[in-house]
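Sharing a structure here in structure tokens format.
Apart from one protein chain that is not included, each protein chain of the complex appears where it belongs.
Up next, chain A:
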């Protein structure tokens, strides 16, 4: 540093100048204000296209806001009271929660197991990791279409396989539970490997001597997994559960494209697999264009996500009750 300073040509006589030079002022201006300049694009764009819509949704939800109507009268919470008495809304809530539960639970358990496998001394490590992640880097829309065909009633490969073990053909789209299962399968196929890598990363930061001493004490592999790995992974598991909750309850592309034709946005003729987001779309855009009602659905969905995420966190706290290492 000193060398640099010395290398500078001695500037004008060193006596105090009443005003700092132009360069110095410029540089002070630069250090003081340029940070704001650098973060401004984010806040400007996000303000207009992120925050404003967010708040405005609530405003819209308090109105009778029909696209076709010229006026948008203020109606307070009428949209919400109407929604709470709307059987189709509750139907979509049950569908969403059902799909969420039967996809997330096996997905996270499988991911834990898979991470445990990947955490061993493996030949061709990267290849295995790529193989489990590959479903995650495909187009969701494409996958939904392909799985819809795999789950076809007449010529679907799943029914063909089931036939071999003596199970009669299942009409995956017409039966509610079957539709949930098919959609959950797509979700799990796509996300299990991703979660496995998240868990793997956390597993690798667990010191190995913990396992060494446990095995000297005679703890079996599975005992070590449940008594060391899982408790120490708790923060990561909480993270994964919250991310899956947010993603799972917003499910749209998979169920939308699992169904095709005229009833697609309704999730089948009897709304067998219509999620809350699909119900929001049905009301807010074609065919109804009722922005007020749609906005109210959006807010209730947000509330649902918050409630389910909170329940999950509480449950997880309970589960790991006796474990030390709270974060």
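Definition applied: a contact is a pair of C-beta atoms (placed from the backbone, for glycine too) under 8 Å apart; a residue touches a chain by one contact, two chains touch by 3 or more; residues count from 1.
Basically, contacts and distances are computed from a predicted model.
According to UniProt, the chain absent from the figure is "Carbohydrate ABC transporter permease", selected among "Tricarboxylic transport membrane protein", "Spermidine/putrescine-binding periplasmic protein", "Chemotaxis protein CheW" or "Carbohydrate ABC transporter permease".
Within the whole complex, the absent chain has one touching residue among A:84, A:122 or A:177, and that is A:122.
Only one of A:75, A:145, A:230 or A:270 touches the chain withheld from this view, namely A:145. In the complete complex, the hidden chain is touched by one of A:200, A:232 or A:308, namely A:200. From the set A:57, A:82, A:175 or A:227, the residue in touch with the chain omitted from the display is A:57, counting the whole complex.
Summarising the interface, chain A meets the missing chain with residues 1, 4-5, 26-27, 30-32, 34-36, 38-39, 41-43, 45-46, 48-54, 56-57, 60, 114, 117-123, 126, 128-135, 137-143, 145-150, 155, 157, 160, 189, 193-194, 197-198, 200-202, 205, 208, 211-212, 215, 221, 224, 236, 239, 246, 250, 252-253, 256-257, 260-261, 264, 277, 280-281, 284-286, 291, 294-295, 298-299, 301-302, 305.
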